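Complex shown without one protein chain; remaining protein chains in place.
A, B and C label the chains in the order they appear, each numbered from 1.
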Amino acid sequence: MTRATRYKIGSGFAPFSPCAERFVVGGYRDPMSLEQQIGLATRVEGLRGVGLDYPYQFGDGDIERVRRLLSASGFEFCTLEIGLYPDRKWKLGTFTAPDPGIRREAIEMCKRGLEVAADLGAADVLLWPGQDGFDYPFQVDYDECWRALVEGIGEVAAHRPEVKVAIEYKPKEPRANIFVRNAGTLLYLINSIGLPNVGATIDFGHSLVAGENAAEAAVLLAREGKLFQVHVNDNYRDWDHDLIVGAVSLWETVEFCYWILKSGYEGWYVIDVYPYREDGLAALQQCVRNWEKVLDMAGTLTRTNIAEAMSNADAVSSVRTLWDTLLP
Amino acid sequence: MTRATRYKIGSGFAPFSPCAERFVVGGYRDPMSLEQQIGLATRVEGLRGVGLDYPYQFGDGDIERVRRLLSASGFEFCTLEIGLYPDRKWKLGTFTAPDPGIRREAIEMCKRGLEVAADLGAADVLLWPGQDGFDYPFQVDYDECWRALVEGIGEVAAHRPEVKVAIEYKPKEPRANIFVRNAGTLLYLINSIGLPNVGATIDFGHSLVAGENAAEAAVLLAREGKLFQVHVNDNYRDWDHDLIVGAVSLWETVEFCYWILKSGYEGWYVIDVYPYREDGLAALQQCVRNWEKVLDMAGTLTRTNIAEAMSNADAVSSVRTLWDTLLP
Amino acid sequence: MTRATRYKIGSGFAPFSPCAERFVVGGYRDPMSLEQQIGLATRVEGLRGVGLDYPYQFGDGDIERVRRLLSASGFEFCTLEIGLYPDRKWKLGTFTAPDPGIRREAIEMCKRGLEVAADLGAADVLLWPGQDGFDYPFQVDYDECWRALVEGIGEVAAHRPEVKVAIEYKPKEPRANIFVRNAGTLLYLINSIGLPNVGATIDFGHSLVAGENAAEAAVLLAREGKLFQVHVNDNYRDWDHDLIVGAVSLWETVEFCYWILKSGYEGWYVIDVYPYREDGLAALQQCVRNWEKVLDMAGTLTRTNIAEAMSNADAVSSVRTLWDTLLP
Partner (left out) sequence: MTRATRYKIGSGFAPFSPCAERFVVGGYRDPMSLEQQIGLATRVEGLRGVGLDYPYQFGDGDIERVRRLLSASGFEFCTLEIGLYPDRKWKLGTFTAPDPGIRREAIEMCKRGLEVAADLGAADVLLWPGQDGFDYPFQVDYDECWRALVEGIGEVAAHRPEVKVAIEYKPKEPRANIFVRNAGTLLYLINSIGLPNVGATIDFGHSLVAGENAAEAAVLLAREGKLFQVHVNDNYRDWDHDLIVGAVSLWETVEFCYWILKSGYEGWYVIDVYPYREDGLAALQQCVRNWEKVLDMAGTLTRTNIAEAMSNADAVSSVRTLWDTLLP
């Protein structure tokens, strides 16, 4: 049994989690079991896949349980994220932690994660080294940290060459500065590692916060054959608020989608939102509906003159096409 | 017994708290009792006061306990903060919540907080309506929310005219947008309320994030006799990272201090930092030392020609004076 | 003869000007005469008014010429802007310049501007004190500058109480910091001046750069009866790029319009864009068309349940309404 959906849309379970933050440490809703979360997810029309964090959402003892839950629900396993951030032991970094024991522990956790992903048939492994960074000027030795970052992820990826490793970039949070902060820096990292199974996750909101145009960033990654995974959400460019898809940045969301389609991307679209105060189910459903509509709008644009306008850098013509076509 | 310090410097207990955030919900350190926290605080040289949150750090049943702890430690009670944010029931606002029952509950909690502050001899009451805001375009009725904000805080402040109520502004977090977002907006709010015991808290870091010059913002508040409380910390202007005082923005920290001194401010300087990954005690001690040095540097500048340079808007001269005087 | 248009939409002549900037000091197109500019403007469908700068676009010797041009073209004079920025003599400020002679010169220019506006029947006078600010920490005496700002504009406005003076705020450019930086600060200034003919201009793009929600800012100004003039354009929140209306921030543009309509605003909508590289006529025409459509979309929303969603702070419902209604 698989779920019949128009598109390869997946999600993690943040919408069904407490969504605690530093000011409401008890969270905005009560925690649920994995079974409850998957049960809610099955009510989301258009959702085909789920992503889970290893080892923090499920550990080595939960593998058969997860296999059964996925099978029973009909969800595909769109990505296995490795828990590089949720534990305080990673507070000064994982691959770049000052303590070599911590670095080793992170690497071994990741290697094991690749094995689990292969075992469970996850489409890829998501690595977001969000604790690898710094908060202060003069806090870290940039040269040493970058050496460790390249070596550490390289060792992980070499462990299972058949498993795709999709590294996600983000400029800040939880660190005031994260090393892998934008698409260009990530391309530098991927190039330095130099392994075919190492690629990129682009998160629309992270790209906005990184001061990029997300469509351009996706094109750069795709040019190198490294666009492995796509996350969708929204914000005001100031912070990774993880808002409902298209709630703020309509045109850039459509443009992002247009160029991803044009690149020939065949992977997953992973909804990555934090509906702190909203009903999680309603928020996630709205995200799926909006992203489906965005995919349709991007398709519609391919049947207009917008490609010609872009080849002439004719902004007025592009704006006119968008408004005439999509806001009739 | 009181603590002998050079300046009226206080702090809350975030440095001795878990400092949980959305990615590390278990926090970066274990929780402590109030007794343990105060015990640690007594080891900070130069710290004279402490601030506590009512009713979340202590409730109505803890008043005598707090009185004894303060007395035994020698700390003054520099501010009583009212817990307008830590509970999920405030998720859609306190004074501006859509539910009138929640609004009433918030107002009554605040009134009671004013009574407790008076009882315990707190220098003032801190109100930070951080949940009063919105995350999405078209989420709220701005006109109704502002009416409720003015009326709600007005009712609270009128309850105990002898207690100073210091409203703190911040542009965002935990909401993507907070109504009381910058100094000008706060002055508008204070003016709309129109009560003598209602004034402002300026937080250096919040002011940076609000896109202001913090010294100018302090001057505007002081011009109206409304500079009630001052918070110090630092960040990169992008977010309220609550970093160690002066770790990033040296010149603006000194300028902020210079103008506060010049305004004749006689209140508290409250350290407001979140040392997620640092030793809390060491971080707080460094903040106190740095702020003491900033006060000294600001004093030194009054004995230079910098006032004359400013009266001529002569930036080169000001820069030269700063570098020659403070970086010998 | 007047121009038949659906809405009170006006514009200045930046789209027909060289649009020079610091890197292309010769401008992106050749300069034109006022006659040529008005001639082009008459070709813009839907444009009803024009705004002109006194004394830099026309001086005391050009008044009859301007009267004839306006009459012949059918344009209404939607606003007379006073030239507080284009001359290097204002480099350290106008009302707040260190030199009292410069301050006096600025005040007298403004007074004369009010007279000219009354003579020519301009709807109001636009004051944008963009040179009044600072570039460096410790550059200016904030207290003195604010005193001068309040007094200077007060003297100007008192000169002709029947002429509306609409002060425009903006956080930066050409100064790194402008005193009148956001809506709250402007309300503080207006309140300090305390004259009925002194009010506000809100520029959508300036509000975005100020870190505000522009709709909320408009509501605050309108609550005090001070929403005198409205400018429309767009940007990425990072800088006043003066892009084509709705080219980036669709939802917030619609929300801005929705609340302005709801406030009962009956004034002008002034297009304020800088099409450096685009055909000026085409860009301005597209702005007018887009703003007309935004007005229509805002009207459509009043016939949905969105007001109810907002009274419940129900963001998911608002997003659903926007997408279902406006993106069919």
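As a working rule, contacts are C-beta pairs under 8 Å (C-beta built on N, C-alpha and C of every residue); 3 or more make two chains touch, one makes a residue touch a chain.
On a predicted model such as this, the values are computed, not experimentally measured, just so you know.
Every visible chain touched by the undisplayed chain in the complete complex is listed here: A, B, C. In the complete assembly, the contact with the undisplayed chain comes from C:K172, out of C:R48, C:R103, C:K172 or C:R320. Among A:L52, A:V156, A:L187 or A:I202, the one in contact with the hidden chain is A:L187. Summary of contacts with the chain left out: across A:L120, A:A158, A:L195 or A:V219, the touching residue is A:V219.
Considering A:I107, A:L243 or A:V319, the position touching the chain not shown turns out to be A:V319 (whole complex). Counting over the whole complex, subunit A has residues 92-93, 97-98, 134-144, 146, 171, 177, 179, 181-188, 191, 210-213, 215-216, 219-220, 223, 251-252, 255, 258-259, 262, 306-307, 309-315, 318-319, 321-322 touching the chain that is not drawn. Interface residues of subunit C facing the missing partner chain: 18-29, 85-88, 91-92, 130, 135-137, 172-174, 176, 235-236, 238-239, 241, 243-244, 247-248, 274, 276-277. Listed here are the subunit B residues that touch the chain not shown: 211, 236-238, 244, 246-252, 275, 277-279, 282-283, 286, 289-290, 293, 297, 315-316, 319-320, 323, 326-328.
The rule we apply is simple: only the chains that are shown with their structure count from here on.
Centroid distances built from C-alpha atoms place A farthest away from subunit C. Although subunit A and subunit B carry the same sequence, what matters here is overlap: shared residue numbers make up over half of all numbers found at their interface. Subunit A and subunit C have CA centres that are 40 Å apart. Centroids of subunit A and subunit B (each the mean of its C-alpha atoms) stand 35 Å apart. Within subunit B, contacts with two or more other chains are made by residues 92, 135-137.
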